[in-house]
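Removed: one protein chain of the complex. Kept in place: all other protein chains.
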């Protein structure tokens, strides 16, 4: 299909709509390179001349807030999404291929948890974590992330598995392969696009999560980058340049991560049906 | 219960089992232990158990600062349905959810159709549209607070266009909720665009061409050929939008703090936290949480059921 009559129309309309959409992003970006006074007086002007003071000031903070919380965020997010991918792929496969009544009940329970706001169950979660002695530990936060986000992983994987013919697994089963072997050798490689979606989604969500690390890690165990941003608003509320810089740096890793997995990501979400 | 994704008949899985008729329960147990149990166990510990604990509290007058805790039966639930503040927050949550589910879905589809072309420009725009999704909601909130400020770019632009009294987007009690919904929609829009684009690019061109030869106009072609094939994209978008709408908390905390005034932007999730953490009435807050969970579960069940049926009927 070609835009026969007015080939210039589509790009122009696309650019105009995108321009409106872009204004808030532009506001963030220009203010990273402006100083406090300039931001309050003319928040939307171009940074002329641009300054790197916000970024350098942040990176050289004596209390190491940025680097320390960056390390925490990377550790928590990486561990959580790897565990989540493995566990939810296995659980998703198990549930998608099982026809027992209990599997349905389990699926239903999982989907009910898909949309629960974390704030609503956070206090009892801390009680559970304390009972296990995992409160204020990274392990506790990672395990909570796994439990809390597993419904989404299962949702994506079961959706994707529907588009994968079962004959492959059957063939392997006839050859006498164990279920474990079938899963890792045959099924899991086929799940790659769905895995990309799960990694991206949960990576973004866990990276940007603010209240769970705040409460579970507690104040004495360091902080993640998102909690760090929120905390620094107090200090920089009259000078948002630093907050914008912090956020700009905090977003870069996830953005790069997304660009890296972009192609796979979309395939995984819309699964089998997009194959036509 | 056709709620779950896998109730779609998967006859093959039956075949898998019928071909191995001698499968003993012990082996099934083993495969459950290896595949199903780890995930379910962690889920049970960190989601189901906390819900059970909340339910327990919801039957008491628990207030950590005002012991002793007494069992009050369903009293909290009875009170909830006469509590105008709670009923208002139900309304707020509903409005917010409906807008946030519909607007990005519709606008996202439109923009996806617009961007459904090859070339560097469209590739770049696709990435741009996705960016807000990876931003922390705290930052989105700060920027939008500035955007919608009376002296922010939006009202400045309106003034330049000759509007004398541009609206108080966040200060007018009638507008604040819609402003918050717009902000959330903005953040989610790009995601919908990307998913719909993936769906559109999966539509085989032969199908559309065939329909075109049959004399169908572009609109008809879209509704009868393309739209049905976008069903999985619609499902994932709607689910993700529902998730973000129900979880919306940071935006409200950072932008309006539940205001201006009472009964304007305070959602149930926001009220649960205020009642539990600020007013210390944790028994009552737990009852609110449980009601919210029931509503969420129902919404999830209905949505998935409807959407899956569409997918199945392809």
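Worth a mention:
Per-chain numbering from 1; labels A and B assigned in written order.
Simple rule for what comes next: a contact is a pair of C-beta atoms (placed from the backbone, for glycine too) under 8 Å apart; a residue touches a chain by one contact, two chains touch by 3 or more.
One rule holds in what follows: contacts and distances are computed from a predicted model.
One chain of the assembly is not displayed; among "ABC transporter substrate-binding protein", "PTS system, galactitol-specific IIB component", "Carbon-monoxide dehydrogenase small subunit" or "Phosphoribosylformylglycinamidine synthase subunit PurQ", its UniProt protein name is "ABC transporter substrate-binding protein". Screening B:66, B:205 or B:224 for touch with the missing chain picks out B:66. Only one of A:51, A:136 or A:264 touches the absent chain when the whole complex is considered: A:136.
Touching the missing chain, out of B:89, B:105, B:275 or B:308, is residue B:275.
Subunit A residues in contact with the hidden partner, per the touch definition given at the top, are 40, 61-65, 67-72, 75, 79, 82-83, 86, 123, 126, 130, 135-139, 142, 180, 184, 214-216, 218-223, 227, 230-239.
Although one chain is not shown, part of subunit B still touches it, namely residues 64-67, 145, 148-150, 168-173, 176, 253-262, 264, 274-275, 277-281.
To be clear about the criterion, only the chains that are shown with their structure count from here on.
Distance from the subunit A centre to the subunit B centre is 15 Å, each centre being the mean of its Cα atoms. Against subunit A, the residues of subunit B that register as touching in their complex are 1, 3-8, 10, 12-17, 19-20, 31-32, 34-36, 38-40, 42-51, 53-54, 57, 111, 114-115, 117, 121-122, 125, 127-140, 142-144, 146-147, 152-153, 186, 189-190, 194-195, 197-199, 201-205, 207-208, 229, 231-233, 235-236, 239, 242-243, 246-247, 249-250, 269, 272-273, 276, 282, 289, 292-293, 296-297, 299-301, 304, 311, 314. Across the complex, subunit B is touched by residues 1, 10-11, 13-15, 17-18, 21-25, 27-28, 43-44, 87-88, 90-91, 93-99, 103-104, 106-121, 123-125, 127-128, 132, 143-144, 146-148, 150-152, 154-156, 158-159, 161-162, 165-167, 169-170, 173-174, 179-180, 183, 204, 208, 210-211, 226, 229-230, 233, 240, 243-244, 247, 250-251, 254-255, 258-259, 262, 265-267, 269-276 of subunit A.
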